[in-house]
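First the structure, which I've put down as structure tokens, then a few questions once you've had a look.
Our next item is chain A:
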Amino acid sequence: MKMMRMMLAASTAIGIAGGAWAEDLEITHWWTSGGEAAAVAEFAKAFDATGNKWVDGAIAGSGNTARPIMISRITGGDPMAATQFNHGRQAEELVEAGLMRPITEVAEAEGWANAIAAPGLLESCTLDDELYCVPVNIHSWQWLWLSNKAYEEAGIPVPKNWAEFVASGPKLQEAGKVPLAMGKQPWQAAGAFKVLVLSLGGPELYTKVYDEKDSEVAAGADMIPIWQAADEMRKLAAGSNVQEWNQATNLVITGQAGGQIMGDWAQGEFQMANQVAGTDYTCLPGLGDQPYLSTAGDAIYFPLLSDDAKSAAQLELASVLFSSEAQLAFNAKKGSLPVRKDLDLAEANDCMRQGLDILAKGNIVADTDQLISPDTNTQIQDLMIQFVSDMNMTPEDAQARFAEIIADAD
Partner candidate 1 sequence: MEPSISIRNLDLSFGAVSVLKDLNLDIGQGEFLVLLGSSGCGKSTLLNCIAGLLDITDGQIFIGGRNVTWEEPSKRGIGMVFQSYALYPQMTVEGNLTFGLKNAGVPKTEIAQRVARAAKILQIEPLLNRKPAALSGGQRQRVAIGRALVRDVDVFLFDEPLSNLDAKLRADLRVEIKQLHQTLDNTMIYVTHDQIEAMTLADRIAIMRGGLILQLGTPDEIYTRPANKYVAEFIGSPSMNFFDGHLDESGFTAKDINFTVDGYDFANGRKHGPAWFGIRPEHILTGAEAETRPVRLSGTADLVEPLGSDTLVRLRVGDRLIWVRMDGRSKPAIGDQIQIGFNPARASIFDKDSEERL
Partner candidate 2 sequence: MSTRPSRLFHNMNAKIASVPMVLTAMVVFLGGSIWTVVYSFTDSKLLPREKWVGLDQYERLWGTNRWLVSIENLAIYGVLSLIFSLVIGFVLAALMDQKIRFEDVFRTIFLYPFALSFIVTGLVWQWLLNPDFGVQNVIRGIGFESFTFDPLYDADLAIYGILFAGLWQGTGLVMCLMLAGLRGIDEDIWKAARVDGIPAWKTYLFIVIPMMRPVFITTLVIITAGIVKLYDLVVAQTGGGPGIATEVPAKYVYDMMFQAQNLGQGFAASTMMLVSVIIILIPWAYLEFGGKRRG
């Protein structure tokens, strides 16, 4: 293993940069929760092994806090060597403005196209046939995490799908628990909603709404049950007085809450707490019934640098990020799926396997990050957080407003 990494590093270094050595690269990202930080450490370790140095530029908060800072620095002429974005449309304009550098040469030299788990991942990094980012993981939003402990204490079996989960709500409340943990931040509310759309409405509805932006469908009868489910969701989440997603996850881990709708990164928190999938917690991908997943994830972009040595080192970094070892180590810690399909996931746990099976079946759709602009996304987030916290807003009103946003979406 070690041999191979050394060779790989050496080959890219020699082949592409012609012997660039020992550069300090600053990488900015917002991976700061426990599981995330542990995962980043794996990348750093792998990159440091090439002789270069990973200078960590973590910015806490969430992507919403960190992205403005990253964008300001890139447009302000003080770019970092590499930076995290959710791939999709967040960095689109930076690429168009020529502020990012392509890494196509590494990808072609190493044959990424053959190794990639889902072609869509590379496609969303591509503009005018040049590749601009390295996808580092696959995340999917469509997971319901359940606390076995909470259900045991409430004296009811762990639900197997959304309907059962909703039905179990009153019993959990009687046992003094919050049925659904949900951090009161806009992105979490909007995320949970899109899970409902895909998992309860199916991929056709999801595509019509988010991809084709069909406002008639968004306003139509097909969406009504989704909004009713959203209505139930907010009632179940009413007692959840936390802000951060991992605080909500912690409520599930400690059995104070029944479940949480959150992406697969939540699994990193369960692992950090030494919880065992199947025994301590249960996961329901796609909310149990129609296991479809949307593939999104994080990607690393490379701003255009004037320093040749650093530019060369950027390519080395890209190579390391996509390498099998780094992919395995990183994703194991983070709880997400690796972007390569040629890996042996011997260590993958129960939940990861379920996810991999769904991927293998091809039951995947593109994530909303790739389909709608950040602007539209923000509008939906504003709507959803208002809907979740303002019980006076009826599902009908919210649906009408949602349809308007979809109609205006670009």
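On the choice of candidates, all candidates are chains of the complex that A comes from, given by their letters.
Annotations for the structure displayed:
Everything below uses one rule, namely that contacts are C-beta pairs under 8 Å (C-beta built on N, C-alpha and C of every residue); 3 or more make two chains touch, one makes a residue touch a chain; residues count from 1.
This structure is a prediction, so every number in the text was calculated from the model and none was measured.
For chain A, the touching candidate in this complex is 2, chosen from 1 or 2. In the complex of the two chains, the chain A residues touching candidate 2 come out as 64, 67-68, 71-72, 75, 90, 92-94, 97, 184-186, 241, 243, 373-375, 377-379, 382, 385-390, 401, 408.
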